[in-house]
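Quick notes on the structure that follows.
With one protein chain held back, the other chains of the complex are shown just where they sit.
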Amino acid sequence: MVYVTRREVFSASHRLYNDNLTAEENVTLYDKCSNPYGHGHNFILEVVVSGEIDRKSGYVIDLKILKKIIHENIIKKVDHRNLNHEVDFLTGIIPTAENICVAIWNELKNKIPMGKLYSVKICETENNYVEYKGE
Amino acid sequence: MVYVTRREVFSASHRLYNDNLTAEENVTLYDKCSNPYGHGHNFILEVVVSGEIDRKSGYVIDLKILKKIIHENIIKKVDHRNLNHEVDFLTGIIPTAENICVAIWNELKNKIPMGKLYSVKICETENNYVEYKGE
Amino acid sequence: MVYVTRREVFSASHRLYNDNLTAEENVTLYDKCSNPYGHGHNFILEVVVSGEIDRKSGYVIDLKILKKIIHENIIKKVDHRNLNHEVDFLTGIIPTAENICVAIWNELKNKIPMGKLYSVKICETENNYVEYKGE
Amino acid sequence: MVYVTRREVFSASHRLYNDNLTAEENVTLYDKCSNPYGHGHNFILEVVVSGEIDRKSGYVIDLKILKKIIHENIIKKVDHRNLNHEVDFLTGIIPTAENICVAIWNELKNKIPMGKLYSVKICETENNYVEYKGE
Amino acid sequence: MVYVTRREVFSASHRLYNDNLTAEENVTLYDKCSNPYGHGHNFILEVVVSGEIDRKSGYVIDLKILKKIIHENIIKKVDHRNLNHEVDFLTGIIPTAENICVAIWNELKNKIPMGKLYSVKICETENNYVEYKGE
Partner (left out) sequence: MVYVTRREVFSASHRLYNDNLTAEENVTLYDKCSNPYGHGHNFILEVVVSGEIDRKSGYVIDLKILKKIIHENIIKKVDHRNLNHEVDFLTGIIPTAENICVAIWNELKNKIPMGKLYSVKICETENNYVEYKGE
């Protein structure tokens, strides 16, 4: 069992706001992250696939293929986009790093042709990261 | 003459759009950066001050003081903000990295109490940076 | 189950020396790390909390809260300090990265209000790290 | 149980080519990685050892010793070398990151004097990593 | 005058060997860098263009355009290549980082449509860099 990781970066804007709460409650909960005009990040995405090494190729999964899958399903939808308004797989979801991470897992989990999805990690800033393993 | 640098990070959203051009011209010029909902980055800001070393302190400028100046004049205005709509010193300016960099220079140039402002650098992504030296 | 990480940095000095050994044995064991005047590092601390995502907030734990807990319990005690002489939770402990890591775990494990402490990591240099998971 | 990591870097060249396939099949499989003249990377190697903290030293394993073991068994054989032609422990192996990682694990697993080998990670580029834990 | 930088990475192999010297002299001069099978690096390339900010776009040069120029003239020729045998603009040149840097400068200097080429930097490893400004 070997774990292979592909790292990608996307630049997006978002706003943390729960429609079921009042404006004041949102400020209490999210502080400056609830600013009406939103803010943004260079989100770093790390996708890990685990599996056995294929004898013929020496790969668990060709990382060019994994890169393509991530681009087609995730990056082209989120890069230079607003995560509250423009991403099909985030509709109705408060775009915290945690929720983005789980949503990306759900988008990718059935699309890995060799090995299987092991984890998805999102680094929102240099100091804040989240990771999900489907548990 | 010694050069001292303070590095800060802020997370903001922006949209590149020139109001004097048509929507089509904006797309031609800015591509996905002109997306109406905007996008965002973790902008890295590096402020360099040059000067002689003070005998008493061994500092060109105390970096705690430089940090405070940058926070009061720049970071608290741009962090978790939208650079098109919410920043006084960016009003009427297309917020490209180049224009942000020059605008920050102009905000800081007369506020450095020891030494003088030497350069302002903005890293918009891992691969794209701009620097201005007041020339 | 999602894993969220907060990264902090502190600058401290320390000396590796076991009082139960002779000076010569300490040199044999710790080499230049046992130098009487001590040395120092920018220690990178990564604290990971695991838990379920809260429906209301979309967070496992608000990282602003986790940051505050780490600052009050750890950073304000160790930053710009000597780890042999000035830190209550390191009294009587040889401040190797391993021992610092376990001591920080013990300080934090009962202070996480949402989710639970999953791991503590200390990077002493670019090339040397340790991690503890309470096992 | 504490996990300690030593990070090393080596610069090497390699070519991905399976002798059991035709030249065309190799190009289909490996694309530019099968270029006859080869290419190269600064490979980052992270070796993790797990174990209990020794009372006397406060170490799981002295990282100076782990560094020496990695240098003698791995780095001096691979640094500034061609991984297809010059490395005894890679003879007959297609030098994908996956295969290099497993081969390094096999070289090191019986040579760790304290604690035991927990994982070996290879970062081939900023965006592509592999990890093996002996599973 | 603003300085804009585009950063790219390419993975290549090379061997340092001066055909006018004996094999022994090459070993004395280049040590392990003269190993007959070659070695490789992830070379980081930073290209800086200086110029005034265009009023209409807010750019010195659109970094998407600069990226394309660097890819067409440099990256597609050097990435996953051997720098001794496969790169037209390095023919007959000992591929030290210094010589690569000057050769890339010469390839790019007349191809920058807005502003002008200010510097080319090559990072061969984490610890070794070279920069050329056409002086």
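Residue numbering begins at 1 within each chain, and the chains themselves are lettered A, B, C, D and E in the order written.
Note that contacts are C-beta pairs under 8 Å (C-beta built on N, C-alpha and C of every residue); 3 or more make two chains touch, one makes a residue touch a chain.
Since the structure is predicted, the reported quantities are computational estimates derived from the model, not experimental observations.
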With the missing chain put back, which residues of chain B would touch it? List them for me. 1-8, 53, 56-60, 62-64, 67
Pick out the residues on chain C that sit against the missing chain. 9, 11-14, 32-33, 35, 37-42, 79-82, 85-86, 125-126
Determine and list the chain E residues touching the chain excluded from the picture. 16, 18, 20-21, 29-31, 93-99, 101-102, 126-133, 135
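Note that in this section only the chains that are shown with their structure count from here on.
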Among the other chains, which touch chain A and chain D together? C
If you average the CA atoms of chain A and of chain E, how far apart do the two points sit, in angstrom? 34
Touching at least 2 other chains, the residues of chain B are 126
